[in-house]
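The complex is shown incomplete by one protein chain, all other protein chains being positioned as in the whole.
Lettered A and B in written order, each chain numbered from 1.
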Amino acid sequence: MSQERTAPGATGAFVEDPEAPEYSAYGGDWSEIADEAARLGQQRIVVNMGPQHPSTHGVLRVMLEIEGETVTETRAGIGYLHTGIEKNMEYRTWTQGVTFCTRMDYVASMSQEAVYCLGIEKLLGITDEVPERANVLRVLMLELTRIGSHLVAIGTGGNEMGATTVMTTAFIGREDTFRVIEMITGLRTNNAYIRPGGVSQDTPEGAVEYIRQMIPKVRQKLDELVDLQLQNPIFKLRLQGVANLDLAGCMALGITGPILRSAGLPYDVRKAEPYCGYETYDFQVPTSTESDAYSRVVLRLEECYESLKIVEQCADRLDQTVGQPVMVADKKIAWPAQLSLGADGQGNSLEHIRHIMGESMESLIHHFKLVTEGFKVPAGQVYQAIEGPKGLLGVHLVSDGGTKPWRAHFRDPGFNNLQALSILTEGGQVADVVVAIATIDMVLGGVDR
Amino acid sequence: MSDSQDLTGTGAAKGGPQMGDRERITLINVREGMFGAKGDTSGYDLLVTPVQMPGASERPYGEWFDGAVNVLEELLGERADAAIEYVVVDRGELTLHIAREHLVEVCEHLRDDQDLRFEMCLGVSGVHYPADAGRELHAVYPMQSITHNRRLRIEVAVDEADPHVPSITSVYPMNNWHERETWDFFGIVFDGHPSLARIEMPDDWVGHPQRKDYPLGGIPVEYKGAEIPSPDNRRQYR
Partner (left out) sequence: MGIEESAPPFMLGTVEDFVGYMRAGSMWPATFGLACCAIEMMSTGTPRFDIARIGSEVFRGSPRQADMMIVAGRVSNKMAPIVRQVYDQMAEPKWVLSMGVCASSGGMFNNYAIVQGVDHVVPVDIYLPGCPPRPEMLLYALLELQRQVRETPMGRNRRQMAAAAEAAALAATPTSDMKGLLR
């Protein structure tokens, strides 16, 4: 990095500067807002909510101006979890980038992995060469992740409204999806399972039976959530007619996902622009025209049922494709070792280690080069979108022809949808702010990246 | 490996293509050496490779691209030549390089015309190309048409010394936070934005951290006598 260039507004003052900024919890616009409120008299009350608040889904900060119990102005403050993931990815190989982007929206880890890998495959021009079994495994993982994400949305939403049972029930269901995910990927979250060109490893023995055992358990928890919530008069009073956003509002704010579908537009990237073979699966896109918080909970539950249908179909296809490859055939891209389940947990395949260490010097060189240097991706840029659990998840990838991304930018649906917080809450009750935040279902890791 | 790299072909001379081509091609990077923390570990310092984006495409563009560009040119009328700098079709995606003066008008047409109807702008992604003299900062807008199920990309390039792009929040209100983010990370000033404040970094942060001339900012990790430099200072392939 050259420091001589003095671009306006780029890197400037650092520690040697005697006037270097100091950070305090009281700085920024908050004190200005508070001073202004004091100046204007007692009628105007500005309440700061977060970034450490049990009901803001993480480190979201909301600045509310209230009059009695009515919210007159809402402003969201984000950035408290900004991690610089996109910049970090510029210093890692394309394959290593998977481990970074999976930590963005950590409730739906594998959505980012999938969109990122699909983007790389488009850059490489190998989209059609990804084997069928890899695509089936990707779809399986995406749908399990979707169920998990929706269950967290419903569960924490219920918890924030004061119903702990909703959360415990939802999390039991989510743990069942995690059991399958863990069996196949080796990790509960942040899996780094979907890799450029395929997936990191094939299913272990008995995985399909395990998936089939899991499905009724999750369905039972979904049924319980339906019984617990949807006819509950308190729940209905709390959510029906709250946090309304009609279709025009959704379009103006670029809202996607369950919120858009609750306003009546059946836009789902899985149907509109199928990827990973989604066009071959049988599933519905539930919609509603109520456009309130209640309808979004209903939609999320219905989507979970649809996802279970897809998971069932995936299980059948896994049976049909046993033994087929899960990674592209091109050895210049495919990770040389297929990981396998050893006695001590996950690890490299012993067969591969024996081969590179004992038999073939060339294989060892190839392994070393591919793992340390990575593969080169031709220069260019692509945009890839998938339907994440929270909406349209996009990635803009730029390659400079090297082994590392020149720029990777993620359009997290939560980041975009959170812009709607003001319009969802202004004019409503203070207590409904929590409902609005829960209904947007953003994850701050994805919002801030 | 890629066709685009062959465009420069001639190799060793620094600077890459002629100025005439420059306006129709994005120079991503001028890569020096092959491996090392700084320069080339081999000591052979003459490996200089300019890397470029795929250049301007000629008609026919294929798929629905011709139709869309025709409609846009028709709507722009005599301003079409000035507004659309060049068109790139690469990997099945259409990129329109737009002059910043005409960006808002182009966006209005893209949104309002029934044959275009790109209802959604999927944000703006800043990209910094320090080697692309005079056009260092790019603002990339992916546009999504739900009606026609299409996507295209608008790209606006500006000089680092004059990083001003008109805000399109008047046309696409959804871009409000996205533009703030790009200002925060790249220092592109979106003129006409209702409140262009930092969004991710603290309000009093100095600099725009995702530009290429901003260091990654990691610290070396010390471990029992060994010191591992931060990722941007390690030896690496390039």
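Throughout what follows, contacts are C-beta pairs under 8 Å (C-beta built on N, C-alpha and C of every residue); 3 or more make two chains touch, one makes a residue touch a chain.
Treat the numbers as computed from the prediction; the structure is a model and nothing was measured.
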item	value
Among A:T72, A:T127 or A:N190, residue touching the chain not depicted	A:N190
Touch with the omitted chain, as defined above, among B:G36, B:G55, B:P173 or B:P202	B:P202
Residue of A:L64, A:V98 or A:V152 touching the missing chain in the full complex	A:V152
Touch criterion as defined above, residue of A:V46, A:L64 or A:I85 at the omitted chain	A:I85
Missing-chain contacts mapped onto subunit A	23-25, 51-54, 58-59, 79-85, 87-88, 99-100, 103, 106-107, 152, 156, 167-168, 171-172, 174-175, 188-190, 444-445, 448
Interface with the unshown chain - residue positions in subunit B	200-202, 209, 214-219, 221-226, 230-231
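Going forward, only the chains that are shown with their structure count from here on.
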item	value
Residues of subunit A that touch subunit B when the two form their complex	1-3, 5, 7-14, 20-21, 23, 27-29, 78-79, 82, 84, 86-88, 91-92, 122-123, 125, 251-256, 265, 267, 272-273, 372-374, 376, 378-383, 385, 392, 394, 396, 398, 400-404, 406-407, 409, 411, 415-416, 418-419, 448-449
Touching residues on subunit B, where the partner in the complex is subunit A	1-5, 28-29, 31, 51-54, 90-93, 95, 119-123, 125-128, 130, 136, 140, 142, 144, 146, 149, 151, 153, 160-161, 163, 172-178, 181, 187, 197-217, 231-232, 236-238
